[in-house]
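Below is a structure I'd like to ask you about.
Excluded from the complex is one protein chain; the other protein chains are retained at their positions.
Labels run A and B following the written order; every chain starts at residue 1.
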Amino acid sequence: MTDLLDKLGAEHEHQQFGILDEYSKREIRRAILTAVAVPGYQVPFGSREMPVARGWGSGGLQLTLAVISPSDVIKVIDQGDDQGVNAVNLRRLIVQSTKVQETTTASDASIVQSRHRIPEDGLDEQHILILQVPVPEPLRGVERDMRELSRMHAEADYSKMWVSLYEDKVRNGVITQTTGYPCLVNDRYVIATTPIPRWDIPRLDQAPFLTLFGAGREKRIYAVPPYTTVTPLTFEDVPFEVEHTPGASCSQCGSNKTFLVEIPGPASRWVCSDTDWCERNSGKTQ
Amino acid sequence: MGYSGARGGIDAIEAAEKLVRRKRLNADCEWVSPQQIVGRFRLAVDRVMGEAGIWDEELTAIAIRQAEGDLIEAVHLLRSYKSTLPRFAYSKPTDADELQVVRRIVPAFRNPPGPQLLGRTTDYTGRLLELTSEQAGQEESMLLASLALTDDQESLEPTTSDEDTQPRRLLETLREMDLLVDRRREDDPEPFDITRTPARPPASRSARLSSMARAETGALVNQWYRNILGPDGYLHEVTLGEVRHGYLALRIEHPLTGNTISIGTVRVTEVEAIEDLNGIDEQRDRFDIGYGLCLGHNEKKAIAMANLDIACHRDAGRSQLEQSLLLTTDGLESSGFLEHLKLPHYVTFRSMVERKIAVRESKNRERSS
Partner (left out) sequence: MSAQPIAISRDRRAELLAAAQPEAIQQLASRALELSSVSDSLVVTKAPETGLIMMQVREPVCKERFYLAEVVATRAEVLLHDQTGWAIRMGTDRPTALGAAILDAICEVPTDEFVEYVELHRSIAELCAQTIDDQAEAKAAEWNEISKTIVNFEALE
């Protein structure tokens, strides 16, 4: 008899596309629109709890699930690697819940979700780059009080940030900020560039693609729309420096014009962090 | 490093998942049902429901079992399940005065209006580990079951009165004694929904109460303790007016009649904390009250909440106590962020190494010049 009731009920069930309920997706999309309209402004949103932990890409995942449609093709990377364990897990969740196509080639994708890197090539006007953000507040190092932080952004009062960069330079001879380098977007808001390396910063400036930043734990979304200026904070006489190691080149593809990571050991060597780029490039040279 | 090597990533992940699943489902002992978990680990279930901000004992038991007893993990499972569900409605407001108590104590008076009802508590029981044999335990369980049956046959008429089950709260008594600051509001502001909008300082009191109601118990207790003893020191030790555990009715609007109906009850713990006002700008001839209310039976949490509620009100934004409460007490956020450190960080680390070398070279240049 329960079967009968079960059956009556089951006939009318529907499958949820992309984990989140429709109301939540709509709400996230609204926040995205605000973020695009005000480049660099951190838009608060009602971040949902996801099947991945806070700090593990829950913000990026919500953005992806809010903008994705069945015809999209998804690429997911972590540290530039499509096969990084967390990239694999996130891609699996996205693909299982939406049935979209997956790819490792950036140019074949329509949405690229990434942690810590921008793909070396292939992103154009039709692409959306979604970056997972652990700490969205660029000024947290210089100010902890959130009320004061919102005042500073509202008044574009970034003096504390400049002082801290100056002190850094004086003390250390160079600006020691490593990844997530603070940048001025559209000459208005300072953003934390997730932790992408400085290498990727020039590639955000006037980029043809839309970049969305999602911080799930801190419940904020911000954006760099296509063709927007992104200027790393630095002084006139202190040029902005990207990561560079003299003489280093990829032991797989030979490249010295990509972001390289070190494989330590007695015979330490370098490889591209963008594994897909490296693979395609190796193919060409062979 | 080609695709086949990379393929190892997903294989290893899937193998790890299978390992966890096999060890969990096929553990070398008897199966545990959700009913057993609800029946025998009720306080763990209550705690997880509170921290997940979701009432459903059976689902919670399933989550605890799947999480192999990791309560924060169980909270995570429930919260992400919650994200897939539609929101039907906001309930009609239930007045906390309607709480049907099954435990109620009033530490502030020996003989308050209404009962000192100890209920199901181990507060006055020596914490001795019971090392009786399994057999003796089961025999006692059966004996108790048969005694309960004879108890039933006596079929005692319910001797309850409203005075017992819904005692007047001490706050009312203090109000009558003209000992309380009157903070009752007439404007009835819409509550803040922390699940839809992130609560950020300065926040409304309803946002603070909601945040604390689903905070991690340990985080809230620690927040309380570090403010009592630690470097921040925003907290007074309060006197407790009420500690209650009982049922609250859940009411919604009937969609066809438009009337309010009650569709069941949830259990909650409620605390009133009496605060001694001593600030220069405060009514020093009166007390004020902090309020704590959370799902399930979780007195530690409700007490910490009540004390932090009044501390935050008195602080009035002077310190960063409110920010601390709103932003650092969610168990999912703190533990998720902590555990994310296990993820690969070699891109950022490579960038850091490069800057170390840059600093060194800059120092060398300085020295040689």
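One rule holds for everything that comes next: a contact is a pair of C-beta atoms (placed from the backbone, for glycine too) under 8 Å apart; a residue touches a chain by one contact, two chains touch by 3 or more.
These numbers come from a predicted model, not from an experiment.
Check B:Lys92, B:Arg284 or B:Lys342 against the missing chain and you find that the one touching it is B:Lys92. The hidden chain makes contact, of the residues B:Ser80, B:Thr165 or B:Asn307, with B:Thr165. Among B:Ala219, B:Val268 or B:Ala311, only B:Val268 touches the chain left out of the display. Considering the full assembly, B:Val102 is the residue among B:Val32, B:Val102, B:Ile228 or B:Leu277 that touches the omitted chain.
Summary of contacts with the chain left out: across B:Ile289, B:Ile303, B:Leu332 or B:Ala358, the touching residue is B:Ile289. In the full complex, subunit A contacts the hidden chain through residues 1-2, 4-6, 8-13.
Seen across the whole complex, the unshown chain contacts subunit B at 49-50, 53-56, 58-59, 82, 85-97, 102-103, 110-111, 115-121, 151-152, 156-160, 164-165, 169, 171-172, 183-185, 188-195, 205-206, 209-210, 213-214, 248, 250, 252, 254-257, 259-264, 266, 268, 272, 289-291, 293-295.
Throughout what follows, only the chains that are shown with their structure count from here on.
Subunit A and subunit B have CA centres that are 33 Å apart.
Across the complex, subunit B meets subunit A through its residues 1-3, 6-10, 12-13, 76, 79-80, 82-87, 193, 195-198, 200-202, 317, 320, 323, 327, 332-333, 335-340, 343-348, 350-355, 357-359, 362-363, 365-366. Residue ranges on subunit A touching subunit B, taken from their complex, read 16, 19-21, 23-24, 27, 44-51, 53-56, 58, 78-86, 88-89, 92, 115-117, 134, 144-147, 150, 172-174, 176-180, 195-199, 217-220, 241, 243-245, 252, 259-262, 271, 273, 275, 278-279.
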